[in-house]
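Of the protein chains in this complex, one is absent; all others appear in place.
== chain A ==
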Amino acid sequence: MTPPRRVAARAALLAASAAVTLAGCSTAAEADTTLTVFAAASLAQAFEQIADDFEADHPGVDVLLNLAGSSSLAAQIQQGAPADVIASADTATMDRLVTDGLVGVPQVFATNTLQIAVPPGNPADVAALTDLAAPGLRLVVCAPEVPCGAATTAVVGDAGLTLHPVSEEPSVTDVLGKVTSGEADAGLVYVTDVARAGDQVEGVAFPEADGAVNAYPIATVERTGRTADETELTEAFVDAVLSSEGRSTLADLGFAAP
């Protein structure tokens, strides 16, 4: 029983590796240009859609997405990572790259605001921002060091509230995770995170959120040795994000227009 199965497995493996090799060859032959786009993790779904549309409109172009936290992306570019376009989740990160002369002029293409995320059924009856200060409420927020935490600090400060979170997470995804798992009664995340989580959480909008609007800027990355065609494509991708089609993709996922 074992030997034939092993042979079959080996044959399958060979076939698979041959297919991969062939696919690699054909891609290399057809897609002669690769565009490397660095995008903030919260943009994942939106940029996958925009990249697919862009590839459909530009045959022979392959868009490679590198999705990570904005600070990580900026650090990679500062250390010489080969990127063509960067879209960050906050202006502060982009400003650092502008100061270093590593990117072109940034343009804001979307905005995002905070929303309260609660587990389905809202067990702690959170209806407003002030409810988050209630004693005994298990609240999870972003640490002030990361963009969503900075927005939280601003909104809460403007409202004159003092919160006592049980945890200050290093990323908005971690905050969302604590709410979807039901460990937290409420978390402060972005509108787009609530949209992304589907029916795993409920969103509670609050008017104070407008006090801290998070802007998403996009810019071309300075890179030597780029051909005129490549430069044109790089700019075309930025235009695609700013286009009405790009905007509608972003709007579908909860991002607001700048």
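Note that in this section a residue touches a chain if its C-beta (ideal position, glycine included) is under 8 Å from a C-beta of that chain, and two chains touch if they have at least 3 such contacts; residues count from 1.
Basically, contacts and distances are computed from a predicted model.
Student: The hidden chain: which UniProt name fits, "Phenylacetate-CoA oxygenase subunit PaaI", "Sodium:proton antiporter", "Helicase conserved C-terminal domain-containing protein" or "Molybdenum transport system permease"?
Tutor: Hidden chain, UniProt protein name: "Molybdenum transport system permease".
Student: Which listed residue (A:Ala40, A:Leu67, A:Ala143 or A:Ala159) would be found touching the missing chain in the intact complex?
Tutor: A:Ala143
Student: Touching the hidden chain in the complete assembly: which of A:Gly69, A:Pro106, A:Pro217 or A:Gly254 does that?
Tutor: With A:Gly69, A:Pro106, A:Pro217 or A:Gly254 as choices, the missing chain is touched by A:Gly69.
Student: Touching the absent chain in the whole complex: find that residue among A:Leu64, A:Val166, A:Ala205 or A:Ala257.
Tutor: Spelled out, the listed residue whose C-beta touches the missing chain is A:Val166.
Student: Please identify which residue in A:Glu48, A:Asp174, A:Glu208 or A:Glu245 touches the non-displayed chain.
Tutor: A:Asp174
Student: Can you list, in ascending order, the chain A residues touching the missing chain?
Tutor: 69, 71, 75, 138, 140, 143, 145-146, 165-170, 174, 177-178, 181-183
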